[in-house]
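Here the complex is missing a single protein chain, while all its other protein chains stay put.
And then subunit A:
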C-alpha cells in the first residue's frame, strides 16, 4: 500500500512539476538509432542474451529486443548499448 502511495505521489509530482518521468519513476530510457543501435538506461540486469534476442530486467517487468546478429557494445550496471539489426522492442509485463 505504501509503495503504491509513493508511486502515485511521484506520478503526481512528475505531472504537476514538469519533471522528467524516467528520473522520478525509475523507468528505462531507450534511445534507438535507426535499426542498428539501441541504448537502454536504467535496466536492472541481463536475463538472456543470444545473437537474436536480448532480454533485460526492468524495475517493472522485462524488455525484450528481437533482431539479428546482436553484439553488446558496452554494458554497465545500469546502461547497455546493443548493436545489430533490431526488429522488435517489446515490453513484457506479468
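As a working rule, a contact is a pair of C-beta atoms (placed from the backbone, for glycine too) under 8 Å apart; a residue touches a chain by one contact, two chains touch by 3 or more; residues count from 1.
Here, contacts and distances are computed from a predicted model.
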Among "TctA family transporter", "General L-amino acid transport system substrate-binding protein", "Nitrite reductase small subunit NirD" or "Sporulation protein YqfD", UniProt-listed name of the chain not shown: "Sporulation protein YqfD"
Which residue of A:6, A:20 or A:45 touches the chain not shown here: A:45
Residues of subunit A (touch criterion as defined above) contacting the omitted chain: 45-51, 70-77, 81
